[in-house]
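Heads up, one of the protein chains got dropped from this complex, but the rest are sitting where they should.
Labels run A and B following the written order; every chain starts at residue 1.
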Amino acid sequence: MSTYNLLNNNNIGIEIYSFIEKLFPICRSITGNGTRKTLELIKQHIPIEINDIPSNTKVFDWNVPKEWNIIDAYVKNSKGEKIIDFKISNLHILQYSISIHKKISLDELKNHLYTLEEYPNWIPYKTSYYQENWGFCMSYKQFQTLEDDEYEVFIDSTLENGSLTYGELFFKGEIEDEILFSTYICHPSMCNDNLSGVSLLTFLAKTLIDKKTKYSYRFLFIPETIGAISWLAKNENNVHKMKYGVVATCVGDSGQLTYKKTKQGNTLIDKIVEKILVDSRDSYEIVDFFPTGSDERQFSSPGFNIPVGSLVRTLYGKFPEYHTSADNMDFINSKSLQDSFTKYNSIIHVLENNVIYKNQNPKCEPNLGKRKLYDLIGANKELPSNSNSIFWLLNQSDGNTSLLEIATKSNISFIDIKNMADILVSHDLLTIVN
Amino acid sequence: MSTYNLLNNNNIGIEIYSFIEKLFPICRSITGNGTRKTLELIKQHIPIEINDIPSNTKVFDWNVPKEWNIIDAYVKNSKGEKIIDFKISNLHILQYSISIHKKISLDELKNHLYTLEEYPNWIPYKTSYYQENWGFCMSYKQFQTLEDDEYEVFIDSTLENGSLTYGELFFKGEIEDEILFSTYICHPSMCNDNLSGVSLLTFLAKTLIDKKTKYSYRFLFIPETIGAISWLAKNENNVHKMKYGVVATCVGDSGQLTYKKTKQGNTLIDKIVEKILVDSRDSYEIVDFFPTGSDERQFSSPGFNIPVGSLVRTLYGKFPEYHTSADNMDFINSKSLQDSFTKYNSIIHVLENNVIYKNQNPKCEPNLGKRKLYDLIGANKELPSNSNSIFWLLNQSDGNTSLLEIATKSNISFIDIKNMADILVSHDLLTIVN
Partner (left out) sequence: MSTYNLLNNNNIGIEIYSFIEKLFPICRSITGNGTRKTLELIKQHIPIEINDIPSNTKVFDWNVPKEWNIIDAYVKNSKGEKIIDFKISNLHILQYSISIHKKISLDELKNHLYTLEEYPNWIPYKTSYYQENWGFCMSYKQFQTLEDDEYEVFIDSTLENGSLTYGELFFKGEIEDEILFSTYICHPSMCNDNLSGVSLLTFLAKTLIDKKTKYSYRFLFIPETIGAISWLAKNENNVHKMKYGVVATCVGDSGQLTYKKTKQGNTLIDKIVEKILVDSRDSYEIVDFFPTGSDERQFSSPGFNIPVGSLVRTLYGKFPEYHTSADNMDFINSKSLQDSFTKYNSIIHVLENNVIYKNQNPKCEPNLGKRKLYDLIGANKELPSNSNSIFWLLNQSDGNTSLLEIATKSNISFIDIKNMADILVSHDLLTIVN
């Protein structure tokens, strides 16, 4: 019997927000000390195992890249003024920039500058993981002020053999079938994408500690793409146990929730998330699977075909702040984080409680009156809604129909119908089949 | 070969209405003489068998209740004026009230009064079958005029061992598979709910007398819930023959027709009723199954799972007159009853004629011209609609496709396509497979 319950904590949104605040200043990348430090901070909350895969390890069609670490970076004008300073924003550096220190003309400098003309105040986020290069990102507004001058560019970074680091936490359940919650830890100082996903999953994993569950649960805190590929390569033989998954990202902005379906499109995890969204009575959007996006791409590649969806608020790329310095602490809020957390929490709750019941009095309705199960006076066919859930449960519990199916068909919330099922079990009117 | 035809009687609505008028004054309940008298009047039309099940008989989770009969009931004020009089409206009495005769204060009386504040002129209909009690129902308007006084309450009723009485009529067809038409006879003086159903099924059953039919048909005139439960308990071993059913109720009001689907939702009976509604070219509504409602609840409980739908006009509970004194002879009309009857009549007609044909000339079209089957001049691909039905029948009659499927796919009315099928059979172009 599962001991997992919905978390009853109205401050969880604030806690998730605070943890994001703590992680925000760190300069993360797909490898390096920033990522390692992020994982250490997560470990203060939940007992993740921190794993390292050496650079150059072959992982399917890829090789684990060299480890990149950056100490400092700036551009100075001829007056010696730092016009770009990595210490002010770690987005200023093109990720995986190699070390450099030289004086160059404006024209040459411009070949290494990245800006965003449509949003002139924002610094874009850019990477060059797999091609050696160096560069700086800056606001278009500042870029326009650059004068013909001799500039001193300075990047103090290392790109050498090391490792790719990721965090993993596994909760063993009653059955081997496991559910994946995955998020990526490789983005530097941006909040919605993706400290929101990192922090939410940290607190979601916490709810499983010391709980007995039916399913096993696996949490991955990995660098995007190469991290998922590396994990799958390393764990190839056990991947068949992974039945469903959800990728957590962009869960902190003020937009409505969006669910990107799994590749298969109509699996248990899809039905669960859709029901949770319906039950919320809030507006939401459901989008069909598409093969770009985050790590669901790797998990559902044809060699694995694991149904992995993604529950986000505003979809990456659909908000202008995406991959810019504007995706900061002001762009997210604790209310949205609380709401997103509640949905993720509900996913586990439904998974754990989606049992099949069998009506123990299957021939005609039982006499509810003698069991004090509803008001004895009255001959109204429009019964109060809790009576409705009684009748739906009794009518549908044929030993083959899951609670989720009954909740969906009846349009009664999963929680309400689950609570009523407990009452009917206590009256010996229902029994659990599986 | 079925000899069942559609009834061609434009006065059937008036006849159904007149019979309702005759049944209206009787005080019915789930047991007792009113119900028995109602069945005797039905028996003057159709040869129903009237059955009694003794009180206290165990029927699944229930016991047949004691038999209730009421002789008189009133409330007098201190001046001796009858302010509530059962003889004026049998809705004044809370059904299953026990005998009482005493003087009480207004305050005490109020504990036993039922009113309907939203419709202050109407008397509500209330019951207390399974909890001994007594009470009166009255209009809220009159309730407000009650003064502080000493009231004489008088109820002369009996609640003792007797029996539950129901009527049943079975027509044996060529095959054992049987179709249920069920209605409930337990409501006192209310017309739409449910004398309309009782009277309609009486006249529907009449159309089957002395007819040869493919299916067997069973008509039940039973007290709601406990009657259905009792019948199912008594006939448990033969219930597997019951393939589909329809519960008749609320078929006399002026609203559009509504079909409440079976639990299974897409069975033959569902398709038949939907096609009949489409063919009518009138507006209608189709609602999904819900497990509250009338006796379809018992027939489709998981121990029986019989697909039973319900064809009504305005759904119970959706009209304000429901379960009040306003559900009277003015609330129903013969035109609606005629229309409802026609649809019920059509259900049997389609069931009896939904055969599968096989094209006897399956390779290319037969030469219709040489058979004088259509106008020989003309090269118009837009053929007249009766030609359309010829071509649909010939094209689709592959020995697997039923006439109902062809009618539905082609959007030709079942009657029209059936008539054309008869012609093609007479030309040896089609033959009946089953």
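Heads up, the rule we're going with is that contacts are C-beta pairs under 8 Å (C-beta built on N, C-alpha and C of every residue); 3 or more make two chains touch, one makes a residue touch a chain.
Every value quoted in this text rests on a predicted model; they were computed, and no experiment measured them.
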Open item on the list: For a quick check of understanding: of A:4, A:19, A:74 or A:125, which residue touches the chain that isn't displayed?
Closed with: A:125
Task: Identified contact with the non-displayed chain, of A:216, A:258, A:298 or A:402 - done: A:298
Task: Selected from B:249, B:397 or B:413 as touching the chain missing from the view - done: B:397
TODO: Just the residue numbers, please: which parts of chain B touch the chain that's not shown?
DONE: 359, 361-367, 369-370, 376-383, 387-388, 391-392, 394-399, 410
Task: chain A residues that touch the omitted chain in the full complex - done: 59-62, 95, 125-128, 130-131, 133, 225, 228-229, 232-233, 236, 263, 290-294, 297-298, 300-305, 316-317, 323
